[in-house]
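Please find one structure pasted underneath; my questions will follow.
Every protein chain of the complex appears in place save one, which is left out.
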Amino acid sequence: MQLLANIIVLGAIYALISCGYVLIYRVSRVLNLAHGELMMVGAYLLLTTAGMIPNPWIAIPVAGLLSLAMGALVYLLLMRRMTGESVLAAILTTIALGILLRGVVVIFFSAAHQYPSVPLGLHASSVEVLPGARISSLSLVLVVVTALVYGSLFAFLRLSRWGLRMRAAGQNPLLAAQRGINLHGIYAMVWGIAIFTGSIAGMLISLDAGLDQTLIMIGLKAFPGALVGGLDSLLGALVGSLIVAAAEVLLIQYVNPLLADVVPFLILIAMLVFRPWGLFGTREALDRV
Amino acid sequence: MNRTIALAAAAGLFGTAASAQDAYRIGLSGALTGPTAGSYAPAIEGFQLYIDRLNEAGGIDGHPVELIVLDDSGEASRGATNSRRLLGQEDVLLMINASLSSTFAPMMADASRAGVPLLFAASACPAEVFPPAQPLFYCTTAFGAVYDSRATLDFIEAQAGSDISLGLSAMAIPLSRGEIEAAEGLASERGMRPQAPTIVPPPTADYTPFATSISQAGADWVYSWAPWVTEVRTFEALRRLGWEGEYIAWAHLEAEGELARLQDPGFHAIGANSLFAEDLPVHQEIRAAAEAAGATYSPDQMAEGWVAGLVVEAALRGAGWPATAESVNAAMSQLDVDTQGLRGGPIQWSAENHFRATQYYRVYRWDADQSAIEVVQDWTPYTVE
Partner (left out) sequence: MSKTKLLALILAAAALLALPFTVSGAWMDIANQILLASIGALALMLLTGFAGQISLGHAGLLAAGAFTAGILSRELGAPFWVGIPAAGLTGALLGVIFGLPSLRLRGIYLAVSTLALHFLVVYLGGEYETRRGFSTGILIDPPMVFGIELWDPFAWYPVLLVGAILTYALSRNLLKSRTGRAWAAIHDTEPVAAALGINVARTKLWAFVITSAITAMAGALFAYYRGFVSIEAFSLFVTIQYVAMIIIGGMGSLTGAVLGAAFVTLLPHLIEGATRYLPTGGAISGSVFAMNYAAFGLIMIAFLVFEPGGLMGIARRLKGRG
């Protein structure tokens, strides 16, 4: 039971982070390797707002809105200029952005380990979710938030007009542009949403565990999940994250905790050999890049 | 435009323009940026503050100490570049390493070649500084391999006897794994029942899976000797699983603030530094210096750097003027520095021992009634042989 709870929590963390990779890739075919850094900046935004307004009901939404704006700005100011450049150049731009952000964060916030939960007066308590299985209350919040995010993303993509436009832009940008869809607007929105979800993940993790630069590495560790599921499928990101989380938790418990670090990538290699487009990805995505 | 920058940069690299001829030159390479900076940068800042204060007070017999600080981000190759630069270009009398253990090997090789002493401060003490010590390598850092585990297990035994199941937690870096594996052996010798060590990879999103395996194995006590993140997050994950045992971890520079944050009497921190809550004159001095300089880091994380400052000042004084690398090394190999209460006793070095003659340990925990940190076990000396 405890193991199941652990798998679900870890899977939710990975899934909440990796939907940002998928959203951006699906619509603009760019792999955003600065996702971990942007997620960290989102968490530092919370640290800042928490320092000014010590009320979680205000500080968290304000930081969330700021991160939404940050995502859109990253597209409008930087990534927009990379349209038409090679895949590698676009990836490298995101990496360069990541390096820049790491430095900037140290300048403004120093490298010390800090706790946004302290000014907000939040304390994680232990909750019994299943008979014999306990998790931290913040982990419970994280699982619920992940479910909400995925639920609303599915609904948004399927049902709303903007969602339809997003899908159209992802499938055939040229045609979409000819039909009068504002591509830059769509892309900016997608970047905004992606960084928003990533930042929420960063905020929740840092409320539980504190905040420093290691958050970036966690952002990177969520990536195999997205790939196992298929980089252009949201459902895939969810399932893939759960698979990777399950493998990790079971190995830690029964084999050797050290393997936890490599196994996501082993699953990834197996996946790339047998079904490179991922569990739920579309096959033609392979040829497009 | 580009050319001006290049020229300015070249000038910067060639000449440390304002370098006074009458100064003691020392160099430091440390992890000021990068993912592990949080464990080293505060100590480096403390060291810089000490040297600045020393210079403001007129230096050493009228000679200022010129400190060259280089960043290695905790990367071995940058550490190597830095040590070549400090030795080949800046001609320093003494090098200081405040970084990850992966930077040790290149700096040690270069220091040996050049015959310049190398002090480890805030970074782990390598085997070479323990008796029989190799010449040129010294260490002021509070923690020391094997002695820490011995003191910890003594404490656990005094508290709970030896009929206990002992959980062990390490980070997946060689240093921490090695120490915890050594502790496993020591615990077996005492008749304790140690679990197989749980080794946590550094970037970990959720510590619960690791804590689950410790908790389900039924640990009464858990001992962790690792970077602070691993120590404290394993503990927090254990508590959230409903585990009610006792936990002991090495008191890194974060310890003081963290004990107050956790407020859990079951969390023991064993360490060799005194805490700022004691408010000794030396603590007030560090606070004042940090405040005056507008320091980035909290003064209660600067003790390591201050201790290094005390030692470096004593070494340079002992070397006299004009100092050479040899005279500094000679002074260091017979040093006796009063730590003014920052440690349980003096730091004494001899030709054989570059760690310290006696290592003192204290155990702290949070006292819920007093709402303050209490000393569970006062300074306990261990002779280093």
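The letters A and B name the chains in turn, as written, and every chain counts its residues from 1.
As a convention for this text, a residue touches a chain if its C-beta (ideal position, glycine included) is under 8 Å from a C-beta of that chain, and two chains touch if they have at least 3 such contacts.
Every value quoted in this text rests on a predicted model; they were computed, and no experiment measured them.
Of the candidate positions A:M1, A:L175 or A:I269, contact with the hidden chain is made by A:I269.
Here one chain is not drawn; of B:P135, B:G178 or B:P346, the residue touching it is B:G178.
For the chain left out of this panel, the touching residue among A:G103, A:G121 or A:G151 is A:G103. Residue-level contact of chain B with the missing chain is found at 5-6, 8-14, 32-33, 37, 41, 44-45, 48, 69, 71, 73-77, 80-81, 84-85, 88-89, 100-102, 104-106, 109, 113, 126, 172, 174-175, 177-178, 293-296. By the touch criterion stated above, the residues of chain A touching the omitted chain are 25, 31, 78, 81-82, 85-89, 91-93, 95-104, 106-107, 110-111, 224, 227, 231, 261-262, 265-266, 268-269, 272-273, 276-277, 286-289.
The rule we apply is simple: only the chains that are shown with their structure count from here on.
Chain A and chain B have Cα centroids lying 35 Å from one another.
Listed in rising order, the residues of chain A touching chain B in the complex are 2-3, 6, 9-10, 13-14, 102-103, 106, 110-113, 115, 118, 124-126, 128, 134-136, 139, 205, 209, 212-214, 216-218, 220-222, 248-249, 252-253, 257-258, 260-261. Remark: chain B residues 32-35, 37-38, 41-42, 172, 198-210, 212-213, 216, 228-229, 233, 236-237, 239-242, 254, 261, 296-298, 301 touch chain A in the complex.
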